[in-house]
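Below you'll find the structure, written out as structure tokens, and then a few comments.
The complex appears here minus one protein chain, its other protein chains still in place.
Read from first to last, the chains carry the letters A and B; within each, the first residue is number 1.
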Amino acid sequence: MQVKTWLAVAGALAAVLLVPPLLTPGADSAETTQVRQLRVLVPNAPGGGYDITARTAAKAMEDAELIRNAEVFNLPGAGGTVGLGRTVSERGNGKLVMSMGLGVVGSVYTNKSPSSLLDTTPIAKLIEEPDIVVVGKDSKYTSLRQLVDDWKANPGAVPVGGGSSPGGPDHLAPMLMAKAIGLEPKSVNYVQFDGGGELLASVLGGKVAFGVSGVGEYRDQIQAGTVRVLAVTSAARISGIDAPTLSESGVDVKFSNWRGVVAPPGISSADRDRLVQLFSALHKTSQWGDALKRNGWTDAFAPGDQFKSFLEEENKRVATVLKDLGLA
Amino acid sequence: MNAWLKERSELGVCAVLLVLGVLVLTDALRIPTDFAQRGPVGPKAVPIVVGTLLLIVAVLLARDVLRGGRGEAEGGEDIDLTAPADLRTVLLLCGAFLANAALIGVVGFPISGAVLFWGAAYALGSRSLVRDAWIAAGLSIATFLVFNNLLGVPLPGGPLMEVF
Partner (left out) sequence: MQQLLDGFATALTPTHLLFAAIGVLLGTAIGVLPGIGPAMAVALLLPITYGMEPTGAFIMFAGIYYGGMFGGSTTSILLNTPGESAAVVTAIEGNPMARRGRGAQALAAAAIGHFTGGIIGTLLIVLLAPFVAKHAVDIGAPDFFAIMVLAFIAVTSVLGSSRVRGVASLLIGLTIGLVGLDEMTGQQRLTFGSLHLADGIDVVVVAVALFAVGEALWVAAHLRRKAFSPIPVGRPWLSRADLRRTWKPWLRGPVIGFPFGAIPAGGAEIPTFLSYVTEKRLSSNKDEWGKGAIEGVAGPESTASASAAGTLVTMLTLGLPTTATAAVMLAAFQQYGIQPGPLLFQRESGLVWALIASLFIGLTLLLVLNLPLAPLWAKLLRIPRPYLYAGILFFASVGAYAVNADVFDLLVMFVIGLLGLAMRRYGLPILPAIIGVILGPAAEQQMRRALQLSDGSLTGLVNTPLSIAVYVVILVILFFPLVKRVAGRRTPPTPLPEREKVDA
């Protein structure tokens, strides 16, 4: 009886040890010039910006047969810093990349995250998405100048809506604008909404004086004429949107939200080159080109070292703004 | 004295509420004020209200207990309130739960999940160890395969994952 019990337990143990690995498709050997398998960590929830970028990129890679199997998984939390922590802890793993963007740069400060983006191995910047300064069609503002005059006169009475939490793109853009027109960032009445969707409702309903958000979610509204764009935050005008840039309206700010991919720290230079090559190849595919068009993203490809220096600059810029606000 | 305390063990709940209240209040007061804040209500206000209410309720509950009020333990189909609390079963069950948490990163989900199920079944009085072991292993493996392989929700597979 006793023996039988032990045999059963041993058998069960053997089963739980052996069956899962046997039934799971194995990993490839690492010594190929091509990346065959890739895991993409998405540090926010399904449906979020990094998620859509990652899933779109993974699908384009598979369709273009650059890669056999790209697995996208979500590890949301703390504005992306939980995922960042995981990426940093996967030191040396050459088969993992994290989809990220400007929002994570700010979250590192607001969440007081122990790991920084500067710890990671930058692979490539992929896309940019300019923000827009937007009001509802019934708003009294028809130009940015009017808005700026009112804003300067009484910043408290001009609530700004944004779809990101403090440190995110929609929060940074109005703060940079305020600094440029000589307003104390702390005096800005920034009202946070849960994402661009909820913000849109407040802009349409005239709850906020103006909103700052990524252009993508608003294209249809702009076309339908329910909202009015007072300015775009990018350096150049955007095709299809009849609005001046900030600089043209006398506010000297150039700002774009961007997204890219980073890999864990300490990966071998061969791994790093392979990943950079993979994303360079992705950038050239027609599938990726179509995806950019479909999503209204601006191509802003910058591989490896270029991305690295860009990341460092952005990090500095974000840190300065957040220090002014007492958030970093 | 002991019997008096035992009769009024609900005072422990008051103590927990009190500690919770103090914790919430100290945490709220620690929040710095030198950051950008608009509007009259900042991040401190609600925690201070909740913390203060916790303290008040702790005192009110203590008063109620000392005056002889008793919380009614929850009954249920599987619950025999006439029996004394069975601490051993509770601890075994906690052990099974924590074993899963401790093992999952080390030996992978299939093993730790099986340990959890097997341990919990044992704690709750199942004594057919052989059958339990097989059920636990089957459940654990099936769950792993559905999540990891079918749905692509990664679960740690265990030490032999890299071997094959």
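The criterion applied here is as follows: contacts are C-beta pairs under 8 Å (C-beta built on N, C-alpha and C of every residue); 3 or more make two chains touch, one makes a residue touch a chain.
Model, not experiment: these values are computed from the prediction.
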What chains on display are touched by the one that is not shown? A, B
Just to verify: which one of B:107, B:120 or B:137 makes contact with the chain not shown? B:120
Among A:149, A:220 or A:273, which residue is in contact with the omitted chain in the full complex? A:220
Go through chain B and note every residue touching the omitted chain. 10, 12-13, 16-17, 20, 23-24, 27-28, 31-32, 35-43, 46-47, 50, 53-54, 57-58, 60-61, 63-64, 69-74, 76-81, 83, 85-87, 89-90, 92-94, 96-98, 100-102, 104-105, 109, 113, 116-118, 120-126, 135, 139-140, 143, 146-147, 151-156
Please identify, in ascending order, the residues of chain A that touch the omitted chain? 45-48, 51-52, 55, 59, 74-79, 81-82, 85, 110-114, 156-157, 159, 165-167, 189, 191-192, 194-195, 197-198, 200-202, 204-205, 207-208, 217, 219-221, 223-224, 226, 294-295, 327
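Heads up, the rule we're going with is that only the chains that are shown with their structure count from here on.
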Euclidean distance of C-alpha centroids - chain A vs chain B, Å: 35
Residue ranges of chain B in contact with chain A within the complex: 32, 34-36, 38-39, 108, 110-111, 114, 129-130, 133-134, 136-137, 140-141, 144-145, 148-149, 152-154, 157-164
Per the contact definition, I'd like the list of chain A residues that touch chain B in the complex. 4-5, 8-9, 11-13, 15-24, 26-27, 71, 73, 156, 166, 185-186, 188-191, 325-327
